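Worksheet for the structure shown next.
All protein chains of the complex are present and in place, except for one that has been dropped.
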Amino acid sequence: MSIEAKLTELGLTLPEAPAAVAAYRPWIRTGDLVFTSGQLPFRDGAIAYAGKLGDELTEEDGYQAARQCALNAIAQLKAATGDLEKIQKIVRIEGYVHCAEGFRGHPQVLNGASDLVAELFGERGQHTRLALGINEMPLNAAVQLAMTAEVAD
Amino acid sequence: MSIEAKLTELGLTLPEAPAAVAAYRPWIRTGDLVFTSGQLPFRDGAIAYAGKLGDELTEEDGYQAARQCALNAIAQLKAATGDLEKIQKIVRIEGYVHCAEGFRGHPQVLNGASDLVAELFGERGQHTRLALGINEMPLNAAVQLAMTAEVAD
Partner (left out) sequence: MSIEAKLTELGLTLPEAPAAVAAYRPWIRTGDLVFTSGQLPFRDGAIAYAGKLGDELTEEDGYQAARQCALNAIAQLKAATGDLEKIQKIVRIEGYVHCAEGFRGHPQVLNGASDLVAELFGERGQHTRLALGINEMPLNAAVQLAMTAEVAD
């Protein structure tokens, strides 16, 4: 089944790839690698999950925020390649969790991204990951996530 | 116009590429990629912008700190290539903003780096970006910034 078909099966629509929020680009290709900029949990043009984990947001909110960030990153990969089937490997996910003192559920939050990537890309979706807490996040977003992928033409 | 000429036009002098502050190197080349170490806003051997954004420093201070970090990163790219014209693409800027509770102006701060890169490298300076808040920074620096570039011989 194609990745686009799996998206449909999951009831997901690939959003329009979000524009960069300042003077940079949402993705760059160098050699066989595509890097995305840090993706925020934008949905329909607004931050869908704002606030800090362990304060106004729950771990489940964080999971959904990470899933939305990943969906936006995948939209960037689509924009970069024109066809998600060209993705050979999701090389790396860097996940930054906007969190209050004492929050430790970063891995569970970022599984929102890792699970989506596994559902869509299967074996090709196996990736390395960084999971870090951040004291203050642009636009008060709950999560920021960058993805690196290996592509083939 | 060459990038060195644009530097002159902007009234900027490429600093001596700052040495690493511990047991590592300021840049490494692998294949066609050059990675810099995290650059701090050193100027004439001292941290020019120390403190936290949203506390003792303003957003404009942060913008200038990011610009200084970027200038230092470009000095590393010069050291790595011998000639800035060999830079094909600025692939990625990772920007870390030393900030107090409640500060959210990371994108505006890091535009200090993105704007300089755009002024100097034009289309080749289009890059992906991460913008993150950091609670405590080495040497109390206002900003830390790493750059990745694609080079050609």
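Just so it is clear, A and B label the chains in written order, and each chain counts residues from 1 on its own.
Keep this in mind: a residue touches a chain if its C-beta (ideal position, glycine included) is under 8 Å from a C-beta of that chain, and two chains touch if they have at least 3 such contacts.
Here the structure is a predicted model, which is why all the values come from computation and not from measurement.
Check A:16, A:32 or A:83 against the missing chain and you find that the one touching it is A:32. From the options B:37, B:64 or B:81, the residue with contact to the unseen chain in the full assembly is B:37. Touch with the chain that is not drawn comes from one residue among B:5, B:20 or B:152, which is B:20. Of the candidate positions B:45, B:102 or B:138, contact with the hidden chain is made by B:138. Residues of subunit A in contact with the chain left out of this view: 31-33, 54, 89, 91-93, 97, 99-104, 106-108, 110-111, 114-115, 118, 126-135, 148, 150. Against the chain not shown here, subunit B presents residues 20-28, 30-31, 35-38, 94, 96, 134-140, 144, 146.
The working rule: only the chains that are shown with their structure count from here on.
In this assembly, the C-alpha centroid of subunit A lies 25 Å from the C-alpha centroid of subunit B.
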